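Only a single protein chain was left out; the remaining protein chains are all shown in position.
Presenting chain A:
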Amino acid sequence: MEFVSPEGLRLDGRRPTEMRQLRAEIGVVSKADGSAMFEMGNTKVIAAVYGPREVQNKGQQINNDRALVRCEYSMANFSTGDRVRKPKGDRRSIEISLVIRQTMEACIMTHLMPRSQIDIFVQVLQADGGTRSACINAATLAVADAGIPMCDLVTSCSAGYLNSTPLLDLNYIEDSAGGADVTVGILPTLDKVTLLQMDAKLPTNIFEDVMQLATEGCKAIANYIREVNPVILIAVYIWPSLKIF
């Protein structure tokens, strides 16, 4: 199948190094301490953060002087083309939960909140490839919204390699084509990689190109969160800071 046309356009009309349209919103779950919605094209993810709060299951607490970060990933029944029977609890969800938890734990300053627990719930509302990265982006925004100290805003983006072309931000059709899919998560201001996953194999020199592309995608997302749309984080703050007297 041809994923990149001779004119250099992908199936959905994007260029190989073009990202899908981004959209983010915070404060979507009123009862949560922090919440966010993140869209990458047709992929739509919602995240809610509860905590830091009292540890609910004391047995899980390994380190007493750090906060415990928990994460639960689930897919809504209606998120994919054919209805998902069991939206959570399968191997894939458990794996992605673990990935998100590890990525978030790396940037949350857990030592500032001893003996407490932070719960992150992410749910995929619409799946069109790249749910893993969309979940991480939504979780970051939600944690920032909850006022939990972080060393940086992690951002994540995926890239693939099809028809001997590195492609940024794969959608569902490209994702299921069987080519390599590299998901990268970075701390943009520190320039550090916190997540790197790849399914299928790639030669080293090509892998480097693909990873470079994914990293640039992450930076573009960070840029979007920070510069293009600073309002989503700041708007909340300007207004209530007015003093009454």
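As a working rule, contacts are C-beta pairs under 8 Å (C-beta built on N, C-alpha and C of every residue); 3 or more make two chains touch, one makes a residue touch a chain; residues count from 1.
Quick note on the criterion: contacts and distances are computed from a predicted model.
The chain absent from the displayed complex carries the UniProt protein name "Ribosomal RNA-processing protein 4", chosen from "SKP1-like protein", "General transcription and DNA repair factor IIH subunit TFB4", "Ribosomal RNA-processing protein 4" or "Cytoplasmic tRNA 2-thiolation protein 1".
Among the residues A:84, A:100 or A:148, only A:148 touches the chain that is left out of the figure.
Across the entire complex, the residue among A:116, A:197 or A:223 in touch with the chain not shown is A:116. Not every partner is drawn; the one left out touches chain A at residues 26-27, 30, 33-34, 51-55, 64-65, 67, 109, 113-116, 144-153, 188-190, 226, 230, 233-234, 236-245.
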